[in-house]
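Shown below is the structure under consideration.
All protein chains but one are shown at their positions in the complex.
On to subunit A.
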């Protein structure tokens, strides 16, 4: 077994040395698109001389560094978009809807394929009495849309799903409720 492996290794080495290099034979010069793709020069003299640029320019490199964690929202910043910062104290309700790590309200629009595609509004990160929250949101949606709203409460995963696209309504309700 070992002798067979050794023989095949020696054979492969011999094959490598016999490999034909067309570029060196025909003097074709290849140009690659970037420095790192090019084959490296053998001696440092073939490379350009260089000098250090003024360290005042380092601040421009610092500017290009991305934040490593999600930046916290400004305390007294502008509020012209749909988003409002989460309040300091939770509202006095039997349930609580926690914000996501990006400080957004956890309402999502899913497209679930049940024979035909169906729009589903999902509310996640719920804590406390989920049934009371479902009742509150459902009654609000039925009042606003004047239609019957179908919902699903998942007690273990703690989410509520509404059949239809009510994302904006639900987000607005949650923000008004103080979540």
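As a convention for this text, a residue touches a chain if its C-beta (ideal position, glycine included) is under 8 Å from a C-beta of that chain, and two chains touch if they have at least 3 such contacts; residues count from 1.
One rule holds for everything that comes next: contacts and distances are computed from a predicted model.
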Have a look at "Large ribosomal subunit protein uL15m", "WD repeat-containing protein 74", "hydroxymethylglutaryl-CoA lyase" or "Sorting nexin-6 isoform X2" and point out the UniProt protein name belonging to the hidden chain. "Large ribosomal subunit protein uL15m"
Listed residues A:43, A:81, A:116 or A:148, member touching the removed chain: A:81
If the hidden chain were put back, which of A:29, A:51, A:115 or A:147 would touch it? A:51
Pick from A:29, A:42, A:63 or A:146: which residue touches the chain that isn't shown? A:63
In terms of residues, what is the contact footprint of the unshown chain on subunit A? 33-36, 48-53, 55, 57-61, 63-67, 71-74, 77-83, 102-103, 130, 155-156, 158
